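One protein chain is absent from this view; the other protein chains keep their places.
Entry: chain A
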C-alpha cells in the first residue's frame, strides 16, 4: 500500500501527547496514529517527556484521609484484580497498526456510527465539487471533506491551525502530493489550492481550531456559506 510521506509536525504530536490539542485536531492525529508507526513512536516520546515533566513538579501531597482510603481500597480490590490477572492470560488488547486501505478509521466509525463513506449523508457546499459532513466534536471544527475527482479548490489560507488527513484518494498542492494516510499540518502562513487527483474522489478529515480564511473576493463571499 501507499507509503506515508507527510506527517504531523513535532509540536502537533507532542501537544497530542500532552493532551492539549483541541478535540478536532486531536481526532485527526488519533486517526493518523492508527496507520502510522513513526508518529506513534513520536507520541510515545512525548508521553515520556510528560512523565518526566510530571515527576519534576513540586509535589503536592494528598491528604492522610486519601492515603488511608487508597490503602483500604487495595484490600477491597485484591480479589477482584486477582481475577482480572487470571483473565488477562493473553496480552492486553492492543490495536495493531492498520494498513492504509482507504477505509474509514475505527475512531471515525465510532463517532459516525457508519463504516462506509458512501453511506454518509454528504451535504453540498457552495464550492463546486466539494461536499462535507460536519462532525460535532465540541472543540474546534472537524469535518469530512469529499472533493470530486479532478476538482480544484479555491485558494485559501487558515486563520488558526489546520490538520488534514487524507483518508481516500489524493490531492496535490504547492506542498506536494498527498495520498491516503498523509497529513497536511498547516498554520496561517500557508496559502494553498488543493487539486484532487483525477482517478477518484479525495476524502479527507480536516480539523481546525479556528475558522478558515478564504482569499479573494469570491472566497470571502462564499466563506459564510461554506462555513469553512
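Everything that follows uses one rule, which is that a contact is a pair of C-beta atoms (placed from the backbone, for glycine too) under 8 Å apart; a residue touches a chain by one contact, two chains touch by 3 or more; residues count from 1.
Keep in mind that, in the parts below, contacts and distances are computed from a predicted model.
Trainee: Among "Carbon-monoxide dehydrogenase medium subunit", "Cytochrome d ubiquinol oxidase subunit II", "Iron complex transport system ATP-binding protein" or "Sigma-70 family RNA polymerase sigma factor", find the name that the UniProt record gives to the complex chain excluded from display.
Mentor: Not shown, but named in UniProt as "Sigma-70 family RNA polymerase sigma factor".
Trainee: Out of A:15, A:125 or A:141, point to the residue that touches the absent chain in the complete complex.
Mentor: Only one of A:15, A:125 or A:141 touches the chain omitted from view, namely A:15.
Trainee: Can you list, in ascending order, the chain A residues touching the missing chain?
Mentor: On the chain A side, contact with the omitted chain comes from 9-12, 14-16, 18-23, 25-27, 29-30, 37, 40-41, 44-63, 66-67, 69-71, 73-74, 77-78, 81-82, 84-85, 88, 91-97, 107, 110-111, 137-139, 160-161, 187-189, 209-210.
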